[in-house]
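With one protein chain held back, the other chains of the complex are shown just where they sit.
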């Protein structure tokens, strides 16, 4: 694709054009070479880099100092992401059901699906159109999967699950395993049978090795547009609102109610039965133990400082009550 | 099942009966409809809910205010859990070994086992009665599995493992992978070969994507009745006592000795070679760095408060030593 064509596609203006080269790859500003296009995320980088070898660069305003063909766009990063989709188109699904896929009784599979080798689909499953299921995925009975879903290798979906349109589930994720619940009898933990289900709405993405447990009797729900990173844990009966972001290693205990447009940063933990309002941001590693009202930022991150310095402070923290009594 | 039959089964007393309806489902108080039974966990809910649509409700004492058939029982929640088991009976195992299951040499399989498609069982494995193994499970050589065990899809058990009666292992769990141990030589990390094993005793449940590492030369042991949630890490050579509870994302480093009836709440970390006494509770997100005597509650949870407020406090924390010197 020519630089001029890219500019047209991005609705951008060309500045300082050297030659209308063919662009064959998208690269970062550090690794770009002749034939590749890149973008400038931060003007400070220009001072740090000796040279930029890209054939073209996306910028938010023309830069006189650099002798590269520039395409001026409103948001260079977003323009770059859109360009990637154009330059690296997804392969079309070829309609195929592997003879090694084990398909149960009364399973419906829509048009143009790709069911790969060594997939197991149990009885009474319904699968929509354009669904792609990679090897070693297990889809439990009575599960319903809508259109344009991708299950990467080694995904496990226990029975009775609902998966909405355009959901992507990455490898090793486990959907609808039993909730972690026991009652006491004769000094022992007796398992509480979980007969509820998991509902994953449209446009949700679920990261690798994330686990989402089934509800006791009702539903664990991930609402549409929410994106979940790797190694996240979502307990039984949780409701996660629309368009929220759960970063890696977040853990949410049972029966929480998380609002929409919420961001829980990495390794945040949320205790059970907590309500978090809409548009809340919780900073990394926070432990949320009380309800959080909407439209605010909460956190208890302790940024690591030099250990020697922290040790001295720690001495005072651990005798704070004595010190103040004096 | 009629309401009167349920009352009889639960040893409860009927109050305010409207009609001896058929109960066909168990639901939460929020989602119950005609034909379903629910339970009252907390009297406060009555004020919050406009109406309860259940045909019957389990309560701990008769409630005059609500116009629903009530069954009065000692512990409504536990009664509800027992009722679920009655209303939703587990399907019986049908004896079956899939022709696609790869069974090694000298493997013994007991009565009434269900070995599903695409299971791999290596040489010299012994499996008891009523064991259910779902697709994509791997059972390494010399492993012994007792009776009534369930392995959900995609479970990996490395060689030499022992799995007791009625153990349940959820999808993606990895049992008996190598312990994380290296020695230094020529400035490099050399792998320490782990020849020990993992022993999972009776009635243990292991959550999805949890990992339990094999011991160096002896055994990593999970003692009977202990319940482990999803995404937990248990290091090499640990001993976890009877009836303990390890909540999601707990991490226990090597050679720890955890007592019985211990509860480690979510995201707790325990350093290596730590001893935790019986009946200890450690609150969520705590970092345990010293031995903990029995029969006590420990913790260092920092509950998230409004970020603006916390920032101000943080300023003082980071200059505590200077402030006190003044």
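Letters are used for the chains, namely A and B, taken in the order the chains are written, and counting of residues starts over at 1 for each.
Quick note on the criterion: a residue touches a chain if its C-beta (ideal position, glycine included) is under 8 Å from a C-beta of that chain, and two chains touch if they have at least 3 such contacts.
Source: prediction; values computed, not measured.
S.K.: Where the complex has a chain not shown, which of A:134, A:162, A:180 or A:298 is the residue touching it?
M.R.: A:134
S.K.: So that we can see where the missing chain sits, which residues of subunit B does it touch?
M.R.: Listed in rising order, the touching residues are 102, 118, 120, 136, 138, 154, 156, 158, 172, 174, 177-178, 180, 182-183, 185, 187-193, 195, 209, 211, 213, 216-218, 231, 233, 235, 237, 249, 251, 253, 267, 269, 271, 282-283, 286-290, 292, 296-300, 302, 305, 312-313, 315-317, 320, 323.
S.K.: In the complete complex, the non-displayed chain touches which residues of subunit A?
M.R.: Considering the whole complex, subunit A reaches the absent chain at 25-28, 30-31, 77-78, 81, 84-85, 88, 100, 116-118, 134-136, 152-154, 168, 170-172, 203, 205, 207-209, 225, 227, 229-231, 243, 245, 247-249, 266-267, 284-285, 301-308, 310, 314, 317-318, 320-321, 324.
Everything below uses one rule, namely that only the chains that are shown with their structure count from here on.
S.K.: Using the average of all C-alpha atoms in each chain as its centre, how far is it in Å between subunit A and subunit B?
M.R.: About 25 Å, centre to centre.
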